[in-house]
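With one protein chain held back, the other chains of the complex are shown just where they sit.
Chains: A and B, in written order; residue numbering restarts at 1 for each.
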Amino acid sequence: MSTAATTRPGDEVVIHRVVEKPMSTRRRVGIGVAISVLGLLSLLLGHNAQAHDARFDLSQGSEFFHVPDLVLPVAATAYVIGIILLAVGAYQAVRGFRPRGLRIAGTGIGALFMLAFLSWAASGGKGSTIDLLGVLENTLALAAPLILGALAGVLCERSGVINVAIEGQMLAGAWAGAMFGTLMGRFGGVLTALVAGALMGWLLAVFAIRYLVNQVVLGVVLNALSLGLTGFIYDAIMQPNANTMNTPQVFQPLQIPVLSKLPLVGPLIFDQNIIVYLMYALVILIQWGLFHSRWGLRTRAVGEHPKAADTVGINVLRVRYVNVILGGAIAGLGGAFMTLGSVGSFTKGITSGNGFIALAALIFGRWSPKGAVAASLLFGFAYELQTLLSLVAPPVAIPSYFLAMLPYLATIFAVAGLVGKVRAPGADGEPYVKE
Amino acid sequence: MTEVAAPTSALPEPGGPDPAAPVRRRRALGDNTIVVTLLAFVAAMVVGAILIAFSDPATRSASAYFFSAPMDTLRAAASAIGRGYAALFEGAVFNPTTAARGTVAGIFGPISETLVSATPLILGGLSVGLAFRAGLFNIGGQGQIVAGATCAGYVGFAWHLPVVIHLVVAIVAGMVGGGLWGALAGWLKARTGAHEVITTIMLNYVAVNMLGFLLSVKGFQRPPYGQAISNVVDANARLPHLLGSSLRVNAGLFLALLAAYAIHWLLTRSVLGFEFRAVGANQNAARTAGMSVERSYTRVMLIAGVLSGLAGVTQILGTNSAITGDIDAGIGFDAITVALLGRANAGGTVLAGLLFGALRAGGVQMQSSTGTPIDVVSVVQALIVLFIAAPALVRFLFRLHGSGAGAGQGLAKGWNG
Partner (left out) sequence: MKLELRGITKRFGSFTANDAIDLVVEPGEIHALLGENGAGKSTLMNVLYGLYHPDGGEILIDDKVVSFAGPADAMAAGIGMVHQHFMLVPVFTVAENVELGHEQTKGFGILDAAKARREVTEVSARYGLSVPPDALIQDLPVGVQQRVEIVKALIRNAKVLILDEPTAVLTPQETDELMEVMRTLKASGTSIVFITHKLREVRAVADRITVIRRGKVVGEASPNSSSAELASLMVGRPVQLTIEKAAHEPGDVIAEVDNVRIVDDAGQVVVDDVSFDVHAGEIYALAGVQGNGQTELTEAIIGLRPLDGGRITLSGRDITDSDVHDILRADLGYVPEDRLHDGLIGSFTVAENLVLDRYDSAEFSKGPSLDVGRIAANARQRVEEFDVRTQSVDAPGSTLSGGNQQKLVLARELSRPLKLLIVAQPTRGVDVGSTEFIHRRIVAERDGGAAVVLVSTELDEVLGLADRIGVMYRGKIIGEVPAGTSAETIGLLMAGTVPDDLPARLRDPGATATGSRTTVRTEEPL
């Protein structure tokens, strides 16, 4: 129990007594039980382990020095982790973590369980070595478009426009990147991808801000429009002339001198293509700018309480237009990563729901850039896990479909408040109209 | 300014200057939803025509020397557009060439295809529209269709029951499957406040992956287990054809019309519908008047799920005979546009479903006879909805006056509410 806000020295203004409402018993115990179930599962994995050791490869070979493989005794690792998780689960059920502690504990619990799981998976027959570095590299590659898409969402939604059209913006970027990348060279491709995404963003902005169309409706319709248009152009001209229209040169990784030779982080972070480097810059810029720049302050104000911003002379609609169009451009870059950064050609619906996953990452990450990055990485890892498990053949086959569901289930749990309440910007989705 | 009555276009404006007669007429036109809808359709078809011309190789090659002989390009374009839209009409309504053969299939084939395409769109549109009216956004049509089709299909091929009974049981199974999948999103919103837009999108992917898994399981998958396709539904569980086996139109159409009538009654004449509408229009007032807002979330999503489930039923027991990964055929998302075009009421949704069904059926014909990619239909559909959602834009394009709000305005607002 504490008292709120004081005002004038000596003249205490007490509003109401503030009582910290404890987490409901049911919820506390429920979370505890969930953790314990993971613990039991770990024990089971340990019991089921086939090979004795699991080997994790952590180096690429070009680093300054060789990082030795991590070798873990599978059964022992899983047992130890299982016991730790059971203990943590019991503590949560009986005493309960505070909300912040729970979030930190949650991250640790997830990492430990994953370690037990991977050890077990590697103990199967075929390849008992897991190229962990490769897994992480692939995770980043799979997460990159998600991160860019989610950043697009951050810009739009922080300024008060719901962006369900990330998918369509990415698709437009992917298409423009491939087609104009073939016609004008890959940098021209990136540039046109930015423009194509921005145009989709502009459509969202005009219809949402000027014509006040419900933004969720609008997002869905713009996705359909983008899918239809790009599909149409693909069928009409790109596919019949694949050689001249749909074979862009793919960006190769650029090694940053010195940094790329660092163990672990070198190959992982500093041996990427230019779009990924651009992404790093955008993440840092947006995360920092949102909270430390005039642009960020105004963007957040417009998204939380547009009328307040208007009364201090801020042009609410212009701030929204700028952010939504910029957001579209960034999503377009995310699309370009798919065609120019990895696949090397465009196909119909190439984004295959990545835009929606990016939306999920945005919400999962509570509308903050760094949260969105973390969520995107998590979802990228879930994708990569599908590939990994088909390669290493774990003792018990796990249908990849269930792994594919993980990001979606995680998002449902997130919005259902099972990992703490998420709160959207105050005026997100509400058009601003002066009387 | 609480004393100011909210301005409405319905009230006369006694004090205001009397607008000049032509302006008044244009204003009346601009506020008429049918006129706006028609103009939206025209505008979208114009864009579609440009795309058709663009995709026509003759037009493209003529445009290379546009400035020396512009008429060549225009002539080629006009011809391409004419052929394209003629094919669209022939595929959707009436084809003189095939009709000349005098067979039932030749005469009624196009209409049959239109009705077949329209059936699940109407059901899906009703599902989305009903949720709209209760203030909810059902983007989960895809998942609910998949769930419904999977359940109905499973009962259809795995069980072996007598005629009629098998069909009824399979239909009910589909309704239950779709209903539960929809109700899950409603229940999550009621219990935890999870926004239905997010949960329904996510549940779509969960359903699709679930189906993917089932299609890899023996017993569900059809021998010889190479392809992701299920066993074939028993003849007893198929929806009967309406115009003989040569035409695909089937009793699913009756299901759709019956559902439309039921929803019309629900929304205009029933106690439950009153509650749904109240919750949709002002949930605070509904709650204060003693309605359980949470209970209606679950109920409305249950019914919406049942409707989408029925769309799945008509897909698996009517149009197709085995479940595949793309059993929903994009209907879940097209249903949203159908509901918007139909302005979330039952009659409008039936008409919108028929229109989009015709576009789908015609698009197939257009692609096969003129080579215009069928995606042009998706573009036209999206544009129609975009235009009717922003009537101010249509009025601007056609120089009309008016003030009416568009479809999809004033529906569920932000993530927080």
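Throughout what follows, a contact is a pair of C-beta atoms (placed from the backbone, for glycine too) under 8 Å apart; a residue touches a chain by one contact, two chains touch by 3 or more.
Everything quoted here is computed from the prediction, not taken from an experiment.
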item: Residue touching the undisplayed chain, where the options are A:261, A:305, A:348 or A:370; value: A:305
item: Of B:292, B:324 or B:369, the one touching the omitted chain in the full complex; value: B:292
item: Absent chain, residues of chain A that touch it; value: 3-9, 11-21, 292-298, 300-301, 304-305, 307-315, 426, 434-435
item: On chain B, residues whose C-beta touches the chain left out of the figure; value: 1-8, 10-11, 13-16, 269-272, 274-275, 277-278, 281-282, 284-292
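Basically, only the chains that are shown with their structure count from here on.
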item: Complex interface listing, chain A residues touching chain B; value: 157, 162, 164, 207, 211-214, 216-218, 220-225, 227-229, 231-232, 234-237, 353, 356, 359-360, 363, 399, 401-402, 404-405, 408-409, 411-412, 415-418, 423-424, 426-430
item: Contact set on chain B toward chain A in their complex; value: 51, 54-55, 137, 139, 188, 191-195, 197-199, 201-203, 205-206, 209-210, 212-213, 216, 333-334, 336-337, 340, 372-373, 375-379, 381-383, 385-386, 389-390, 392-393, 405-406, 408-416
